[in-house]
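Of the protein chains in this complex, all but one are displayed in their positions.
For chain A:
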Amino acid sequence: MTDSTESPDLTRRGGLTRLKEGTYGGLFAACAAITLLTTAAIFVTLLSDAVVFFRSISIVEFLTGTNWSPNPAGGGQAFGIIPLLIGTLTVTITAAFISIPIGTLTAIYLSEYATPNARSILKPLLEILAGIPTVVYGYFALVYVTPALKATLFPEMSTFNALAASIMVGIMTIPMVSSISEDAMSAVPDELRQAGYGLGATKFEVSTGIVVPASISGIASSYILAVSRAIGETMIVVVAMGAQARMPEVQQALFGIPFVNPADVLLQSGMTITVAMVQITGGDLTGGTLPYNSMFALGLALFAVTLVMNVISDIIAQRYREEY
């Protein structure tokens, strides 16, 4: 190497190469910009049409109203989001009670217990579960889950009900929790497991005491995604839960503390925010009317709910973060 008398060629590359490099950079930046611009455009559209809506209906009335009837036959429109919010939260929370525990335990099994063979079969299978069209889940809920629940546990259940829809939304989001959590757990360095085993920890102790805490931020983000997906889920809910915006009966418990019988919410029909939006677009709808604009107010509310959920999950993830 050193005996070469010729100095190496260090001159800048020709204009064409530099032009190509610059073009690539621009292309990649443009793709990134599309996502950003779309998000911004959606937000601006939501906001501007919602503002028109809030000129007619006050924000307080929208947020505290307990009656949702945008297109009543007789007249007397009402735009109260509370029954829709109850519907959305019922589905989301019930679904989370299914998807989070089952998804997390599945992820622990896949990451820590399954043999490579079992994992290579199970993981793609779970991902197929995520690929089933949601309308299929919806009909499954309506045609199989509801009759089964009716025949066994809840004879008084209505044909369209929140419980069956929530169960199916929960099952639909299991792969999201398990797949992303499993990725996070598999990324935990093996040295940490070795340290645990070296101290005489059992597999269970290593999994729950070392691997899960070390990957909690990845696990939490899988929960965020699953919950956000459940909040936005429309098809399953339209098919299996019906479209009746109803307020549960608020009862007075001890000391006058108001409470709602969960059965009153879960076993009855209901309506979520997304379904309300679908219903409005389903009617003969002309732009600029109040029901039309209410759609954007609902969209904004949905956006806000998702944002709050994300922020809360983020705080939780930060709080329990164990970086390795």
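The rule is simple: contacts are C-beta pairs under 8 Å (C-beta built on N, C-alpha and C of every residue); 3 or more make two chains touch, one makes a residue touch a chain; residues count from 1.
Definition applied: contacts and distances are computed from a predicted model.
Enquirer: Looking at UniProt, which of "2-ketoglutarate ferredoxin oxidoreductase subunit beta", "FIST-N domain containing protein", "SufD family Fe-S cluster assembly protein" or "Phosphate ABC transporter ATP-binding protein" names the chain that isn't shown?
Expert: "Phosphate ABC transporter ATP-binding protein"
Enquirer: Would you mind spotting which of A:Pro124, A:Pro155, A:Gly200 or A:Gly287 touches the chain that isn't drawn?
Expert: Missing-chain contact among the listed residues: A:Gly200.
Enquirer: Which one, A:Gly26, A:Pro72, A:Pro101 or A:Pro189, makes contact with the chain that was left out?
Expert: If we include the chain that is not displayed, A:Pro189 is the one touching it.
Enquirer: Return the single residue from A:Leu46, A:Ile210, A:Ile224 or A:Ala276 that touches the missing chain.
Expert: Hidden-chain contact among the options goes to A:Ile210.
Enquirer: Which chain A residues touch the hidden chain?
Expert: 189, 191-192, 194-202, 205, 209-210, 213-214, 322-324
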